[in-house]
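Only a single protein chain was left out; the remaining protein chains are all shown in position.
Letters are used for the chains, namely A, B, C and D, taken in the order the chains are written, and counting of residues starts over at 1 for each.
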Amino acid sequence: MTTSNSLVYLIALPLLGATILLLAGRRADKWGHILGTLMSGSSFAVGLYQLSQMLGRSNTARPVEQKLFEWISVGSFKVDAGLLLDQLSICFVLLITGVGTLIHIYSISYMSHDHDRRRFFAYLNLFIAAMLLLVLGNSYLNLYVGWEGVGLASYLLIGFWNQKPAYATASKKAFVMNRVGDMGLSFAIMIAFATVGTVSFAGIKEHAHHTSTAALTAMGIMLLVAATGKSAQFPLQAWLGDAMAGPTPVSALIHAATMVTAGVYLITRSNFIFDAAPTAQLLVVIVGAITLLFGALIGTAKDDIKKALAASTMSQIGYMILGAGLGPVGYAFAIMHLLTHGFFKAGMFLGAGSVMHGMNDEVNMRKYGALRKFMPITFVTFGLGYLAILGVPPFAGFYSKDMIIETAFNAGGIKGILLGSVTLLGAGITAFYMTRVMILTFTGKARWDEEAHPHESPLLMWLPMAILAIGSVSSGYLLSRGDALVNWLSPLFEHHGEHEELLAPIVVSALALGMVAIGVAIAFLKYSRQEVASVAPENVSVFTKIAREDLMQDRFNEAVFMRPGQQLTQVLVKTDEAVIDGAVRGVGKLAMGSSSLLRGVQSGFVRSYAALIFVGAALLIAAIWVVVQ
Amino acid sequence: MVDLAIAVGQTQTPEAVLFWVLAPLTVAAALAMLLVKKAVHSAILMASVMINLAIFYIAQDALFLGIVQIVVYTGAVMMLFLFILMLVGVDSSDSLTETIPGLRPIAITAAVGFGGLMVSLIGRATLGRSAIGLEAANSNGNVKGIAQLLFSTYVWPFEVVSALLITAALGAMVLAHHQSLQLRPTQRQLSTQRFRGASLANAAGLPAPGVFARHNAVDVPALLPDGTPAANSINATLQARGDMLTSGTFELGKVDTSKGEEK
Amino acid sequence: MDAANYLYLSVLLFTIGAVGVVVRRNAIVVFMCVELMLNAANLAFVTFSRINGDLNGQVVAFFTMVVAACEVVVGLAIIVTIYRSRRSASVDDASLLKR
Amino acid sequence: MNSLILLMLLPIIGSIAVAVTPKTKEVLTKQVALGTTVVVALATIAMAVNFQRDNVELQFVEKYSWIPTFGINFAVGIDGLALVLILMSTILAPIVVLAGWNEAHGGRWSVKTFYILILVLETMMIGVFVATDVFLFYVIFEAMLIPVYFLIGGYGSGERSAAAVKFLIYSLFGGLLMLASIIALYVMSGAQGGHTFDLQALSQLQMSSTTQNFLFLGFFIAFAIKAPLWPLHTWLPDAAASATPGTSVLLLGVLDKVGTFGMIRYCLTLFPEASKTFTPLIMVLAVISIVYGAILAIGQKDLKRLIAFTSISHFGFITMGIFAMTSQGHSGATLYMFNHGFSTAALFIVGGWMIARRGSSTIADFGGLQRVTPVMAWSFFLAGMSSLALPGLSSFVSEFLVLVGTFTRYPVHAVIATFGIVLAALYILIPVQKALHGPTTPGNEGLSDLNLREKIAIAPVIAIIIALGFYPSPLLNVINPASAHVIAQMGFTDPAPTNGDK
Partner (left out) sequence: MEFSAPVLNYTLLSPMLILLGGALIGVLVEAFMSKALRPITQLSVTLGTLVLALVQVWKVRNEQSVSAAMGSVVIDGPAVLLQASIIIISIISVLLIADTEHFTALAASLPGSDEERHALQTGNQVTEVYPLTLFAVAGMLLFPVSSDLITLFVALEMLSLPLYLMAGLSRRRRLASQESALKYFLLGAFSSAFFLFGAAFLYGYSASITFSGIRDAVVGGGGNDVFLLIGIAFLSVGLLFKVGAVPFHAWSPDVYQGAPTPVTAFMAAATKVAAFGAMLRIYYTSFANAQWSWTPMLTIIAIITMVFGSLVAIAQRDVKRMLAYSSIAHAGFLLTGVIALNKAGLEASLFYLFAYGITTVGAFAIVTLVRDSAGEVTDLNRWKGLGKRSPWVATAFAGFLLSFAGIPLTSGFIGKFSIFSAAYESGARSVVIAGVLSSAIAAFFYIRVIVLMFFTDPVEDGTSVEIPSSLTSITVIFSLIVTIALGVFPAPILNFISNLATFIR
């Protein structure tokens, strides 16, 4: 395999930036954001360089490796700090550094009034580095480092304004729920080592075919658990909505474009495991299907623009997971949707940020309205993203989403029909809630607060939005032209025989567009034709209430995990005090008590002492008597 | 102790008679020691036990010990006891009620157990050799035999015992000897003191006990002209020992003629 | 007549002495009871001396008497001292030190 | 620097120097103490450089007859395991001195006494790891209690004397059980070719399995008390809550390691069969410790007690790694001992500064420190991250090694233990949220950030935490041969990959 010495710079540059910014402290306040952006940008440049190198090699020789040093080596457990850049990771590298750099630029302006902008850039750089490590690691353990690294960065960024207790709680929640997922990754690695004896991708791939299905299934399920945590999939999805507490660029970068898609990366990367573990694969699909509906349903009821987008993200990642769960035919489409989603969702988030920027950080869409006139650029970029997510041809989503729907229908049998229907339904709901967002935000009457003076964002903010909008428009076409991405990625996946097509592509597209049209229409009827209340109405259906409550996910967690957990903690604290320590103290008390009791023997009367001696002697005689008997 | 097989022929019948007469007496005396209230009686009973033991010693061919028992133990040691008893009040009698709860039952149980088990044990003891008797050992006379041992084999403990005696003497001195830390006033000084003191009340000497009282025993205080008892008419020792009688019943003013002789 | 009888007697006297030490309160009587125990031991020695046919036992008894005499001197001195301080010869009164 | 005895002598010499400093010049006293510990640390590092990594035999062996009547020698020597722990101890010592520059004030006794105790303790800390004579080990093991006892009782806070007594009684009790076992070993060695306390010789003893089991328990209970294993842990929270932060660092960081060190060095070496017999039980206790310690940590309101309970959880990992009997588990456990020393040190040191500034150790009394004292808050945060074994920080490597090593032989245990990592996130993030995040609560506004001395003190700790997270090889290279040696001696080989029994 080709080796390269420059892979490390991809990670090292942003990491260096983060280190400098963190250590330099306030001294770097003046130039910190520039350094951060530069570091991210140069990393992007390195990524482009690598891409160019890669393009210059033959299809099978494209992957590049760099072994940095021997990281952990104990017995047969040998893990190198090694990087692997192949066709899959380069996609991510470019997405991360590219979108990342754009968001850096956006943030320069967005965060310009924040006292701690330098720290923000430090965190962003840290995130970029960690995310790159995640996708570049050549073994699950290296991936794990990045995996938790992005968790940390996410934690720091969600809690960037942690002086607000709710935000601090949100960041903690995100971290802890991610940790639950991480546990799955740990298990997967442990199982891998115990069964295969190695944790590197290459090693496991090599051994996968003579490893039992049971072990691979276990690994697969555990990897899925990890993916659900990081990618906010059912049942570990609850943190994502709260994660919107972070500054909007963070939501765009981490909670839309990159980090949350790590689960898709993990499953795609582990294709050799899932391909050999149909049960696990089925679970992946089920999780994806549930989440895509789950997220979509939540999205219909959210008034907070960021939370609505977050729900949408959850739903879209559900598509990707579903796609990835469909096996070799789906991997490429999942990745494609991931990339296109990276563009349009990041763009929309930035747009949302732009709206908030102009609206005094108001997030409630019911307080928006008629912003089209005041923020034309934002409206346009957002609108392009909107079209893309709806899957309107020829926008990006059309290519990627339809492929997933199509593949889902083609999964075969009842499964295929079921999955196809779900994806179709999802597309419809997506259309509904996205249209709702558009209408509430940009059209209709202004329902602003008194102080609001909406205005268009400055150049540094709209430029990235514009670039992303271009991506939203064109990426789908570019990636699918001549099956570019599919072919690019194909060396990585094992190929199976083509599935028979259940429905022709054109039919699928038509169905999808039909669903979208229905969704859009309902939204129009509901929000454009009627007056929208600036305060969320209370007399809504139970369904809406539940949807507003994020489908009771928090209540469920609270009732099933948190409360019992807290009670268990309290009980154990008391038990420790009363029973375990109590037993110890009891021994002490017993000694004290018996001591006081035995003191009584010492009555002070010489006659009783004599009696003691006498009795003692008598007992000795009695003992002798017994012996002699 | 059948197995011990002390040849019955060796111990003559008279000894048996002696034993069976004296042993019950000895035990009775010993028991009585515990049961009598007055210490003096105990001492006398103790002496009688000792004398009985002396007789047993002699009966068992331990002539020297028998004599020593009487002369030294009974004669000297018990007399010492009696002296001390006199010193601490010969009249004093103990109450025999037990004040420490549970002690007496414990003592009696222990005693019965101890005695009973010991007797039972001795009953089953065997020595594996026959009793010898002292005929051979005493062939040169009991005293000579003992002397032989005492001054040869046991000369070291014998000498050491002398140290013990010195210790005893020294100890008694330490505890009992009032060293004259200051010169005792002479007769002359006392006389001077009597007349040059603050008051001449005692110039003529202390009042004698019993004066003006209706009883002139040494433990009855004299009465002063006003009828109150004069404390200083009684010996300080009696006072200290609490043997002084209250003079109330002997005061002139309170004569109870209907009452007969007190005491 | 069995020489063991003397041993039984000795045991009885010893036991009585021991009981006396426990039940009597007057220090002097208590002490006399100790003497009784010593005498019982002496009787045992003399009896064993006869059984064993050597005079060592009698020598021990003799030593015991001497030692007992010394002990009496010391003991009575102590008792007198206590009596003088406390005006009581009861051993129960001497119970300052306890527990 | 190749003489272990000389190394042991250095702190003693330093303590004498401290003793002769004038009482009025407290700064001089501190400087002498600091200088001594730094010299010792440098000397240890120099020694580590000369250590032959691949040699599994004891190195730097020295042996002097001490009490020939009982066959007792003053015998010292180190293998990789001991070297790592000595390194940790001697590096922590100057940090503790520097970090707790003022913690001797407000004690019952003089500042001088404090540093004399610390230095004497350092000698013993080295001694306990280098001893190769069981008697010598026991002597130091017990004697160590005394300085710590006085450090807790004399310079601590709160219920310090009660905590000190609890600590001492617990430890003495364990020590006495161990003494009984040591006596038995000694007696058996006498019956099998001459009285000796030489570890090597004792490990060759023949004994019945019943005897071995009892003797093992004698040792193990002592060590389980030291390295608090559930349910023998209750002394630790009290002691740690009362001790000064510096003392707590030495207590949890070094002294408690004697327990886990002892399990490897003594329990496994001397009683291999009994170790195997008891492994199932110990594994269960270890797993309970992991989960229990973590849950209890979550429930704590006092910062120091919280850290103490996290340590109970961590010691559960170490114990589990030791008894998993795989090279990964074993090396991981050893590495864990080292890493735990530093991460706990960081937590206690920074926590101590926070407490000293705030005047309270109740977590709820803090709030929003990140805005007021960013450097301190960051240090605490990093320490916490290390404690929850964030990948990239040192603890991760060791914790993961332990888990992986355990999983290959005891998958169920490993799985349950892994839940500990979620709990770890909670017990770290809850205090982080309460103390560092949120609005700055009253009473916290005026707190000062770390000064230069404090920064210098914490910097090496954090540097080590990060450096070893990325590059643990220098330590692992030292540890691996020693661990492999132990595993091999126990007659274990790592389970081969099963391929899922296909």
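Keep this in mind: a residue touches a chain if its C-beta (ideal position, glycine included) is under 8 Å from a C-beta of that chain, and two chains touch if they have at least 3 such contacts.
In this text, all values refer to a predicted model and were calculated from it rather than measured experimentally.
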Visible chains that the absent chain touches, using the contact criterion stated earlier: A, B, C, D
Among B:Met50, B:Leu103 or B:Ala168, the residue in touch with the chain that has been omitted: B:Ala168
Among D:Phe51, D:Trp101 or D:Phe173, residue touching the chain not depicted: D:Phe173
Chain B, residues in touch with the chain not shown (by the definition above): 3, 118, 121-122, 124-129, 140, 144-145, 148, 151-157, 160-161, 163-164, 166-168, 170-171, 173-179, 181-182
For chain A, the residues touching the chain missing from this view: 588, 591-592, 594-596, 598-599, 601-602, 604, 606, 608-610, 612-613, 615-617, 620-621, 623-624, 627-628
Chain D residues that touch the omitted chain in the full complex: 65-70, 108-109, 135, 138-143, 145-146, 150, 153-154, 160-161, 164-165, 168-169, 172-173, 176-177, 179-180, 183-184, 186-187, 190-191
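The definition used in the following text is that only the chains that are shown with their structure count from here on.
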Distance from the mean Cα position of chain C to that of chain B, given in whole angstrom: 13
For chain A paired with chain B, centre-to-centre distance based on mean C-alpha positions, whole Å: 103
Inter-chain centre distance, chain C versus chain D - centres from mean C-alpha coordinates, in Å: 65
Per-residue multi-chain contacts in chain B, two or more chains: 100, 103, 106-107, 110-111, 114, 118
Complex contacts: residues of chain B adjacent to chain A: 100, 103, 106-107, 110-111, 113-114, 117-118, 120-121, 124
Partner chain A, residues of chain C touching it in the complex: 18-19, 21-25, 30, 91-92, 94-99
In the complex with chain A, residue positions of chain D that touch it: 166, 169-170, 231, 233-235, 292, 295-296, 298-300, 326-328, 331-332, 368, 370-371, 374-375, 378, 385, 390-392, 396-397, 400-401, 403-405, 407-408, 411, 414-415, 418-419, 421-422, 424-426, 429-430, 432-433, 436-440, 470-473, 476, 480, 483-484, 494-502
